[in-house]
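Quick one: this structure, given as structure tokens, is what I'll be asking you about.
With one protein chain withheld, the remaining protein chains of the complex are depicted in position.
Up next, chain A:
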Amino acid sequence: MKKYWQIFRISWQNTLVYRLNLVMWRVRLIIDFLTIYWFWWAVFTQYQLIGGYSQVTMLAYLLVASFLRSLVFSNSSYSACVEIANGDLNNYLVRPINYFYNWLARDWADKILNLLFFSVEVVLLVLILKLPLLWPISLGQWLWFILIALVAALMYFFFSFLVSAFSFWYPEHDGWPLRFVMLMFLDFLSGMAFPLDIFPPALLQLFKLLPFSYFIFYPAQVWLGRLSFAETITGFIIMLSWLGLFMLLTKLVWRKGLKIYGAYGR
């Protein structure tokens, strides 16, 4: 266990070397947030209610979506695909270290650092933009939210690893082509820019079956208290099924991938 703690620490040290890089990344996220925020703000100057959202709930949704983005999507493990493609994976395969735990430790280093930044930013945004804040109203809602947000982060970890594993078979461009496609889907289908329930019910039903909505949209709904208990449970079961499937597939694909792994780059 101690080795993964050390990896956590060295990841922080590594990130802190590039202060500017880190700050720029956060600036990018804030601009992203402001773009979406002002868009919806403008929309609500004309309408009272959209898809069951008032201005206050919509802005609160965007705020919690932004938090979830920092928690779920911040990761450094996307570079696993680069390591597979260029052979740096060798460094891990010859040492007594678990590649998954290694990246899990590094991802959490990344997430915690991002959340620290987020918590400062959110205070500033709330003060400057006078953002409305909505909090979960019961302890139960809090606990559900925490649990679901953590499962979402774990689910994304395995999902991202599955995408990376394609580099075993298609190492061209360090595995980026597929990842770009995936990121486009994520932006749209996870509910980062808008809540998915502003779509017609049939489309929403489809989104609920896909894994993407469980990264942002579903935990955000739990935070806002927009789901009944039955809906929460149903969502959680679908989410766990996806997590199980991703874990299983990752294990299989990884085992097959290592057998054809070329250990390139000399």
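Basically, contacts are C-beta pairs under 8 Å (C-beta built on N, C-alpha and C of every residue); 3 or more make two chains touch, one makes a residue touch a chain; residues count from 1.
Criterion: contacts and distances are computed from a predicted model.
The chain that is not shown carries the UniProt protein name "ABC transporter", picked from "ABC transporter", "ATPase dynein-related AAA domain-containing protein", "Serine/threonine protein kinase" or "Cobalamin biosynthesis protein CbiM".
In the complete complex, the residue from A:N91, A:S119, A:Q205 or A:T234 that touches the missing chain is A:N91. In the full complex, chain A touches the hidden chain at residues 2-3, 5-7, 10, 13-14, 17-18, 87-88, 90-91, 93-97, 258-263, 265-266.
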